Every structure is written in C-alpha cells, then in structure tokens.
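One chain of protein is taken out of this complex; the other chains stay put.
Note that the chains are named A and B in the order they appear, and that numbering of residues resets to 1 at the start of each chain.
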Amino acid sequence: MLEITLDKSKVQEFLRLLGQNRRLFAPVKDRMGTTFSEVVDPSLVCLDGLNTNLSPKEVVFPQWETLYTFEEDQANEVKLVAQETLLFGARPCDARALELLDRVFTWERIDDPYYLHRREKTCVVALACNTPGEACFCSSVGGSPVGEVGADVLAFDLGEQLYLRALTERGEALLNEASALTEKATEEDKRAVQQAAAEAEKQLQPIPIPKDLAALKESFDAEIWENLGQKCLGCGTCAYVCPTCHCFDITDETKKGVGRRVRSWDSCAFSLFTLHGSGHNPRITQAARYRQRVLHKFLYCPENFGEAFCVGCGRCITNCPAGLDLRAVLERLASLAKVG
Amino acid sequence: MNQVEETLRQEVAKLLEDGTIDVFVGHEAVSLPLRTSPCFVRSPKEVDRLVWDRICTRNLATYLPQLFKRPVGLKGEWTPPKVGVVAKGCDSRSIVGLIKEKQIPRDRLFIIGVGCEGMIDRHSVGRVLGVVGLADAKVDGNSVQVIGTDGREKRIDIADVLAASCRECQHREAVLSNLTVGEAPSSAPEVSHYANVAGFELKSSQERWEHWVEELSRCIRCYACRQACPNCYCEECFAEETAPQWLGVTTDLSDVFVFHLGRAFHQAGRCVDCGACVAACPQGIDLRLLNQKINKDVEELFEAQASLSLEEAEALSSFRMEDDQSFMTEP
Partner (left out) sequence: MVNMNQTTNPYMPYPVRIDRITIENEARDLKTFKVVFLDPEHTKAFHHMPGQFAELSMFGKGECPIGIASSPTEEGFLLFTVKKTGVVTGELHNLTEGRVIGVRAPLGKSYPIDRMKGKNVVIVGGGFAFTTLRALTKYMIEAGNRADYGEITVIYGARSPGELLYKEELKEWEARDDLKTYITVDKGDENWKGREGFVPAVLEEVAPSSKDALIAVCGPPIMIKFTLPVIKKLGFAPSDTILSLEMRMKCGIGKCGRCNIGSKYVCKDGPVFTLEELDVLPNEY
C-alpha cells in the first residue's frame, strides 16, 4: 500500500486540505499538556506531545449523546447522521483501543448504531511514538508504539518530515487526496522508519502482566483488593480517561412531558453503579468496585474477547487523584499467580 | 530523607507499638514523580513507607470517615479503631470540620501536626515543561530538579510552582493536634487574602460568564473534585439523586454549572481551601475561585473562617443576633 512522506512545514496545509469536507480531531496544546479536540484551525494542532490527557474515544463515544427524544408517550428517533471525520495523531494505543471498542459495540451481533455511525465515518491516522509517555506500557499488553491495529494510516515523525503508510483502502484514498503535497517514500525514508520503530520499542520496559486467567480468578478473594480499595476515592477519572472503558448510564431528562433519553459515561468505581432499586448493592465496598475495574479489564474481557481491555496508555496512572498505579497492581497480581 | 520524615516514622512506630493507635494514615511514595498515595500503616514494621516532603498535597482527612464505619458484613462486636493521621494546617482544619459534623470521633483520633510552607502543584510543573512529559523530579531544599521525557533537566523554584491554595494559605500549622513534629514554619507572607477573587469581581458579568463557560466546559463529570474533598461525605450526592432529579448527568453546560455551583454552596462556610479539588481534577479546572468567593462572602458577612477550632461555632450552622442581615434587606 501507499507509503509517502510529508514535509512537516506542510502539515497544516495537509490538514486544511483533508479537513475541507471532514471534521478534524487532533491533539492541541492544553493546560494539561495536550488533549484531543475538534480543530477548525489546523495551526493549533500539536504533534509534539506524548499521550494526550484525555483519549480520543470521544470521537466515537462522546461523553453524552441523545438516544432519542420523547413527547408524552411518543418516542421519536434521532437521525444518526455523522460527518466524515479525520482523527489525526492518535497514538497506536488509542487506535488499538478503538478496535477493542468495536468488539463491545457489535457484541453478539447486536450493533450499537450510535457508536457505529460515528466509527464508520472516522478515518484514523495514527502517529507512532518515538518515546514512551510518562506511564506507558503498551508493549506489555499486546500493543506496540508503532502498532497498526485500528488505524487507516500509520504516520511516523522522522524529524523534518512525517512518513505515512496507508493501512486500509480508506487510508489510501485519504492520502491520495493530498498527493499534491506529498512525495513517495524513498528507501532511505523506509529505513529511517524501521530504525525509529526499533528505537521506540527498545525504550519500553516490559512490566509483569497477570496472564494466567485461572490464577486471576483465584485472586478474587485476595487481601490486595482491601488495601487498594482503601486508597481508591471512587471517582470516575480512570474510566473516563481510559480509551477502552465503555460503561455508560441511561437517564431521562424531561420538562413538562417533553424530553430526551440520553446516555453518558459511567464508571464501575462509582458507589451507586450497581445499586439495586431494592437497596441491595452487590459491590458495596470500594474494594469490590476497584476489583471489578481491574478484573473486568484483565480477566473478564480476556474471557469474553480473548484480549485484555487495556492498551497500556498510562492515562489512569497519570490522572489518578489517589496516586494509584495500575502497573503496581498488575505486578502484584502477577506475583500472586506465581505463588499460588 | 528529611528530618520531619524521620521523626514522623519514629513517632508513628511508637504510637503503634504502645497501642495508642491501630492504624496511621499518611503518605507513601509512588513510582511517578512529585506524587504520593495515601497509605494505611498498621504495624511498626511498615513505618518506613511513610514519607513527608513538599509533594504531600493530598488532604488526608478525606480518608478518615471510612475508617470509623463498621465494615460491611461484619457480625458481632466491633469497636472503631484508634486512628492516627499526619496533618498540615489545611488537613487539620478539615479534621476539625469533620469532628464537628460528627463524621469522626475526636477521642479516637491522634493527630500529628506538621508545619507546612506549601506543596508543589505538579500541574504547574507540567506547565513549565509544556508538552514534554515529566520523567523524574527531586525536591532539593527550596527548589525541585526536574527531568523531562526529552531528557532535559531544569531546576525550578518551589515558590514558582506552589499550589494556588498554598500561595494564599494563612494557616501553616495544624490548628488541632496531639503532637507536633518538625520546626514551626515561617510565618505566612502577607498576601492580600482573596486577591484573586477581588480581581475577578471587577470583571464585567459578561467576562465572568465567559470565564466560567471556558473553565466548566472542560468538566467531564468525573467527580474527582467531590471524592477528593473531605467535606463531601454524603452517601448520595445531590447530583445523583433521582427523586427528585436536581440536574442531569451529562456535560451539558447547564448541568455542569448546577453541579459545581451546587457543590460550592454546599461548601459554604465549610471549605478550608485545601486545594484537593483542584489537585484532583484531571482537567485542571480552577474550581477554587468559586469556593474562594463564597469563603470571602462568609468572612465578610460573619467574620469567620471555616473550622479553625473545635470550640467555636461555625458561621453557617450557628446564629448570633449581630449577624449581618443585609442579604435579606438589600439582596
């Protein structure tokens, strides 16, 4: 497939061209470093940050959206019309996360039209990492700083220029739109990419991940959860910044009989998440809730989808107000497996 | 390790050994620089986990009420533990507030007060580094040596990256304690109290509105601010009630406003300006400004600051004949 290079001085023009009939989502500078944002002025795009503070999952799974509206007893569908969207500069972890989210939202052949209508219109240009971020561990959970899963195009920052490799037909069509600005990648370019990839992968220190599912199951009653539960504040930060977390709430908003049913992000760490109408709560302690977070990602999802729902982006670690470090938890769980 | 940290560990070991306390709540190091995590030390052998430095921003009072709650499913006799905690000025004021609101018992609490000249705000350090991440940092006297993920080193004056609440802090020592460790802190500089609020009040209402739209549109409704705040201990927050449903759960701007304004009002007369909410917010929203405004109003109307002593009545849960009534007569 197509392999091209783009002079960095032309990136803005490139984005302006491709953004003509598309919504553009890209990293921009933010008081927290960088974050993904809808961008109208490509001069604001910043590709020098490491991982963004918030993940780009909002592009396909917004913090909230209207499922349908109603008036008295009549429910009215909302038109699901997504615009063509270019998600530019997502890191390979974030792109891989989209592929994992795809599985949930089409699980058991029940398609979630709200997620899919956006996902189908989103072209993902992933930007490979040259250096790991503050808490990155993608290679330990099946990912890679130069991974291609979930992306239509994979880009490399080679200093003076970007190298872009089409991965899908959609990606190739996208790059062809900007052919006037780009050059065919030379053998030298390709060698530079290989070197950059090797360099990037070398910099990631592997961390122990509990992979023995039977042992993880045994850990359900381990003391570790009590200790962690004491620290966990029970906020939604980790779930919200996580690119693979997909739990949501459905609530109604109404005024004098007219209103809408919306879904919005939710977190299993919240105390009321599993509270029954009867007053019974199967996860009544923060320990139980924290355990659910970790086991869902590293035990239940592997059981259901064959893979852990963690792409190693490290955002939960850098953002946790209680200073909880998932890597330390995973190391502890992996060591429990060895002992047990 | 510094002297305060060493003394703290020794004192805690003694308290655990002689049974004065069953558990000590403090800070411990984590792998990421400039941060700590709360730790619960139950044995003298574990006291080396405790740290004390210019990075202990967290308000540990948040973690106290849960220790005095009967563990779920426990049958039979249970006596609440005796709990020790290390407290800065702000932490100790929160503790005073929680005692007076009957969330924690004074007689089962052993407070080790430590003087504090302000904690480092890691978001400020982040802003100095820009888009480059923080790879490592080391506190060294009055400065912090940081190394970015690009390998470049920088020495930053702690004074330049102090948490905003620390900059204006007037209560550097614990207001309530059983024991004090470390030297008394130097006196707080004469900062014009609520200077940022006074400056903000001068803006036009349109400017103020635009500021809050910009700040609060960053909110993702994660409730980190609420969970980190020692005063927010309600088992069901007004934001989550369904009968009646006071506000929506989304980031629709009107709901975000109602949540933050509602929470700020629930803090009226109680907020000690510890800055835990700002430190917890993953989006770096300056929530303090709201609370500071209300604190300023309370101070002007009732000549009171929150939770300074166990004996004094709190402004909004007590009444004096001389209380200002202008809000009724001249709203």
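Simple rule for what comes next: a contact is a pair of C-beta atoms (placed from the backbone, for glycine too) under 8 Å apart; a residue touches a chain by one contact, two chains touch by 3 or more.
Being a predicted model, the structure only gives us computed values, none of them experimental.
For the chain missing from the display, the contacting residue among A:V104, A:L158, A:I224 or A:A328 is A:V104, taking the whole complex into account.
Residue-level contact of chain A with the missing chain is found at 67-68, 70, 72-75, 77, 104-105, 107-114, 217, 220, 246-252, 254, 257, 259, 261, 263, 266, 268, 273-278, 280, 282-283, 288, 292, 295-296, 299-301, 303-304. Although one chain is not drawn, its touching partners on chain B can still be listed: residues 242-243.
Definition applied: only the chains that are shown with their structure count from here on.
Between the CA-based centres of chain A and chain B the separation comes to 31 Å, rounded to the whole angstrom.
Every residue of chain A that touches chain B in the complex is listed here, in rising order: 29, 31-34, 46, 48-50, 53-54, 63-64, 131-135, 227, 230-231, 233-237, 240-241, 249, 251, 253, 262, 264-265, 267, 270-272, 284-286, 317-319, 321-325, 327-328.
Those residues of chain B that touch chain A in the shared complex are 30-32, 35-40, 58, 62-63, 66, 72, 123, 126-127, 130-135, 149-150, 220-224, 226-228, 235-236, 240, 245, 248-252, 279-284.
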